[in-house]
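A single protein chain has been omitted; all remaining protein chains appear in their positions.
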């Protein structure tokens, strides 16, 4: 089986990462990639790492451009995919949005955090949130997938076992997260210049970040009740990688090894979640370029609190890789197809 | 007034940073610097940044080497300073230890965390913990100063106003800390090679870190009761800088602006603590090379939790700069002498 | 004596570096700093490293703004200073331009490389090229100083002894130069994002760079004849620093130690040029934050070619520091005033 794939907006980091993954996918034929600003230009002229791997030119972004596709990935800024979704679905295509247009169930919450009206709120109920570790069966049948954000993927995977089992208090959750600079996108912003953010470290958006409602929505489904989360993102002077340090108050004294077993059992069949041995400290580089999320669970001083460490590559499991994993599920092929790359280390 | 200063063990990062600061100090005459391994070699041959500023050669580390000094800084690994302290004090010198030998009041705690017997436990009661924001008056009279650790400085300064005022619950404190690699010292360790830690991020020592008892000791003095702290340090791919993200549960609803006012009032007269305007996110580079600790206090979503962000240069306010500040206090000169350097940014 | 100083355009890297240096200069009173985009805003709000050191607000850039100044620094993009020069000089001010407006003697060459007509070509003959190691006496009397470019400073200092002594062939010079990213300025450009240029290395502008005519002009004055130079700049994933690797063909067999002696003698009285011992390899970090240029001269395999290694901080000796050195000379104060900072290392 060969899946014919197209990409809307392929000039950002998630777009070029999709190109990297799809170019090496054994069952995908890349049909089209659009960019308003780069139409006509060879893709590998803009991204020389793709020389010899991608022969396409950027095209103007029109729905007609995707007529030959089975699936369309949208790797655009927030608010673009929802302008394409209805037409593509009606034409029988499947769609995976890597931005936030379909992540939040409640259009009002979307509009509050993203500052724009939703173009097709009627699709929100149909859209499947693309976290395979939670929604695998629904994803197999999905026409429209909302690919999770980078922070939400790491935070949800790390908290899921604890919330599903009721082992942590839902009112005192903390997610202290750290991201490489590619998470801010490829836009020309002074704050993300090397001379501004190298050899430095800072928190940002402590007052409120768009990923918090998305994370809370997922955690509440897992917990079955509302949760109270403090989410503090930080910028790390590195290119790729997210490290989530998650804190929770235990609701009871766990048995010896119970926390470790809980995590191992929860993810035993997951191809892309790796629970490390007790006492481990995952490094973001251990997943560089791969779709794996590695987790370690700690209980410092055998006290009342649990600490989960989660790492992922923000552009792979946090974006393009998870999108490919979702595509694999949607088309009934091997879930790991095209995603067996060994992380690049050092 | 000219203070004659000596340094025991000047080849690590805190040693060379002391040299940088003392070389530019208007009231210090650098007399001697020792190093077993480098004795006889010019200091500026090892550290070319000091060419034209430091003309000394390393000497063998003997107590006699310091006979001409008024004050001796010990910038050695843990366990060395306590071998010199009695003799230096008896000879009428003052001593500032930048390692951990005199930081913990309880010799048993020291021995547990540092894995060695204490050589002069009788001096622990006399030693003054060198955090001027807490112990300024005691420092003016001190003969022996235990210069605080890098993490403990940032964490204590950030939590102090909250604990002293009783505004946070003492049982649920979290210090999620991030340090540049120079914090690990200048020893040749594979884990700190650029090819191992650049473009990556990790937590370490989640199970227990030597700075936790030191931090708890200070927080308990501030709170007047025992505290329960979870402390998770992380390694940032940068040279200098510490960022502490501190979390606490508020004990009551604060008034509008109360948190900001609390921090501003607490540090109003402190020359090296800078409380940023509401909504700020301090960057470590904003204090690079300087003795300032910058703080910002947040209450995300006007909720029940407070988040404090604290940055410092781990080698300055977290080590050598604070040692010089302590020296200034001990000798009755201007507290800021030699420490008015403008941070280097970008 | 107190020099009243103003800055046109203080929001780029050379501007904020000037602020850092002038704020710590014992004989300067900073009067005014302008910025069209930031007028009214506190300087230290934009640059938090200056908190406690610079209390000014940005002002609108009008010539009247500088009425109280003795000297005006222009830290703007190319082409701005020449619009201010005539009026400021007529008002009795002195001016130091950190951009390229007055560096090239020939207005036609300026217009070719910078793509704009020159606004006051009649001032080109009066302007003094601000390389104190060549033009010290002229600088003492100068009203208008053209502060050299960052690459030209390192390349000229490295080649000067060889060209002045006739020891290298003028037809085969090569300057393979490497610069940190701050050299590209603080403008928002995709190519200078951390995610684009960290963990990577590239050459640029091999076909032609604006600094080549400036370098050639200086080298030709030193050599007394035309020179043929190949200049290849490269981008290094670091914030500050330039490393020039210079190659020349020897015109005769030098005597033992002659090259080293030549360099030492040429710069014996220079406060900011440091000739390293034979066999040395200067690191850019050894001059970070300082006005020093360090040089080493090599003759690999005792062959027919000479290799000079030169390092400087591109924002200090390559820009703002050299401008302050020039100001010191123009006003007859100690040449090193405000410039005795110890480089920050690590």
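Each chain carries a letter (A, B and C) given by its place in the written order, and its residues are counted from 1.
Rule of thumb we're sticking to: a contact is a pair of C-beta atoms (placed from the backbone, for glycine too) under 8 Å apart; a residue touches a chain by one contact, two chains touch by 3 or more.
All of these numbers come straight from a predicted model, not from anything done at the bench.
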item: Among A:43, A:146, A:276 or A:293, the residue in touch with the chain that has been omitted; value: A:276
item: Touching the absent chain when the full complex is considered, from B:195, B:225 or B:265; value: B:195
item: From B:14, B:156 or B:182, residue that would touch the chain that is not displayed; value: B:182
item: Those residues of chain B which, in the complete complex, touch the missing chain; value: 13, 180-182, 184, 186-190, 192-199, 237-239
item: On chain A, residues whose C-beta touches the chain left out of the figure; value: 13, 16, 20, 23-24, 47-53, 182, 198-199, 239-240, 274, 276, 282-283, 285-290, 292, 294, 315, 340-346
item: Interface residues of chain C (partner: the chain not displayed); value: 172, 174, 176, 178, 180, 195-196, 198-204, 206-208, 228, 230-232, 234, 236-241, 243, 245, 247, 249, 279, 281-285, 288, 298, 300-301, 303-305, 307, 309, 311, 346
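The rule is simple: only the chains that are shown with their structure count from here on.
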item: Dominant chain pairing [most C-beta pairs in contact]; value: A-B
item: Rounded Å distance, chain B centre to chain C centre (Cα mean); value: 36
item: Distance between chain centroids, defined by C-alpha means - chain A, chain B (Å); value: 39
item: Residue numbers of chain C (touch at least two other chains); value: 13, 182, 198-199, 239
